[in-house]
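Below you'll find the structure, written out as structure tokens, and then a few comments.
Some chains omitted; the rest stay in position.
Chains here go by letter, A and B, matching the order in which they are written, and residues are numbered from 1 within each.
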Amino acid sequence: MRVTVRLFARLRDIAGAGELQRDLPAGASVHTVWRSMVSDFPELSAYESSISCAVNADYSRFTAAVADGDEIAFLPPVSGG
Amino acid sequence: MNLTAITTAPLNQQAVAASLDTAGIGAVSVFLGLVRDRNQGRRVLHLEYEAYEPLALRGLDLIVAEAREQWPAVRLAIHHRIGRMAIGDASVVIAAASPHRADAFAASRYAIERIKQIVPIWKREYFEGGDVWIEGATADPDNAGAREQALRIACA
């Protein structure tokens, strides 16, 4: 299956893109997606303990299963206001 | 005008406040966050705000719902600007209307604390000599401790 990965702020800078496609095995979780990102962009690992994630524009847990066509977003610590 | 918005357009405090129904209202607390010329000893040139827009809007709506739960008589509007902003520009406008002033102040303060906790918006600071993404809180709307902290700051 294929998902869209969205990256923001510094994560986007590290990956050089705010939107990427990833092909995943069946049964993949958000965490699987993140590991695949870190594998391609090792600098992302610094965010391991501070990122949040969202599935289809809704906050999610890293253990959540992902489905074909999902949009998976990784969010560094926020700084709005 | 919607109660919540993420927009690239300049914010208008009067319009945001006026979007609230003021029937029965005796107090309105408006908060504006402005782009500062200094941060951590650096001279700031301008900021760029970026949002994960659909989730940021949901975050603002969640804050409005939380405030309604805490202060049923309060009406709250939150508009956050994104994109490039100059020193002195308003990045966020919050308007809280209530029959009485204590709740209006509390809801307004609560909203800005919660924005900084859970809304997926990021600012990149361009200062003299470089630029840096500002990183604050790890966003987690299920973190009850963070919500309680915002309530404590707001109501105290």
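In this section, a residue touches a chain if its C-beta (ideal position, glycine included) is under 8 Å from a C-beta of that chain, and two chains touch if they have at least 3 such contacts.
Keep in mind the model is a prediction, meaning the values are calculated, not measured.
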Practice task
Provide a label formula giving the number of copies of each chain type in the whole complex.
Solution key: A x2, B x2
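Quick note on the criterion: only the chains that are shown with their structure count from here on.
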Problem - Distance between the centres, which are taken as Cα means, of chain B and chain A, whole angstrom - result: 25
Practice task
Mind listing the chain B positions that touch chain A in their complex?
Solution key: 33, 49-52, 54-56, 58, 80, 91-92, 112, 115-124, 133-142
Fill in the blank from the handout: Seen from chain A, its contact residues with chain B in the complex are 6, 8-10, 13, 50-52, 54, 57-59, 73, 75-81
